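Here the complex is missing a single protein chain, while all its other protein chains stay put.
Right, chain A next:
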Amino acid sequence: MFLNILKEEQWLNEHLQKGYQCTNVSGVGLYTFKRTDKAHIIRLDYQDYLSADKYKEYKMIYEDFGWTHIRGSRLGSIHYWQKTADSQNEIFSDRQSFVHYYKRLMNYSLSLAFTFLIISYMIYEDSSLYQTQGLWDMEGSLFWKAFLFETPFAIFKAIPLFMILFFGINYYHAYRQYSTLKEK
């Protein structure tokens, strides 16, 4: 599973170049491939919530251009588009639309980071990572046993913090792309 859409696209295309095509992407981030003779290319787009009408038009235009929709929901998600490689292997053909794409990625990362910030706040508001009363006052082997016992739980509780960090880094990556294009 990837948390960075730009790296994910790159990794998928490296895999397709070895003679595969992608047939499915599952919700937990598992990819299914099958062997193929034709070179394939995959592109990832992100779209916010689209009305049923707009979503129909969005898919219609991509499909007319030869792209196959592998995964994506109209309720705001990454869309996986694949086609056989030819002279047009991009989904964006001018700088303006790349700028808008990176802007959408920035907003997406930011909203996810913010969601996990709220979750973290709710979790940590009235408890610390290590819950055992007086853990830090224990001594010797008793402390180590209690500490090691609690650590997996503490790591589990810290997941939202890692997520904030991940999406923060994602935001930064998208911002870097965005600002270099914007300055040119």
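Before moving on, here are some points about what is shown:
Everything below uses one rule, namely that a residue touches a chain if its C-beta (ideal position, glycine included) is under 8 Å from a C-beta of that chain, and two chains touch if they have at least 3 such contacts; residues count from 1.
FYI, contacts and distances are computed from a predicted model.
The protein name that UniProt records for the chain not on display, among "ATP-binding cassette domain-containing protein", "Helix-turn-helix transcriptional regulator", "Metal-sulfur cluster assembly factor" or "Electron transfer flavoprotein subunit beta", is "Helix-turn-helix transcriptional regulator".
The residue from A:S73, A:Q96 or A:S111 that touches the chain not shown here is A:Q96. If you put the hidden chain back, the residue from A:W11, A:Y58, A:Y124 or A:F143 that touches it is A:Y58. Residues of chain A that touch the chain left out of the display are 43, 45, 54, 57-58, 60-62, 64-65, 67, 81, 88, 90-94, 96-97, 100-101.
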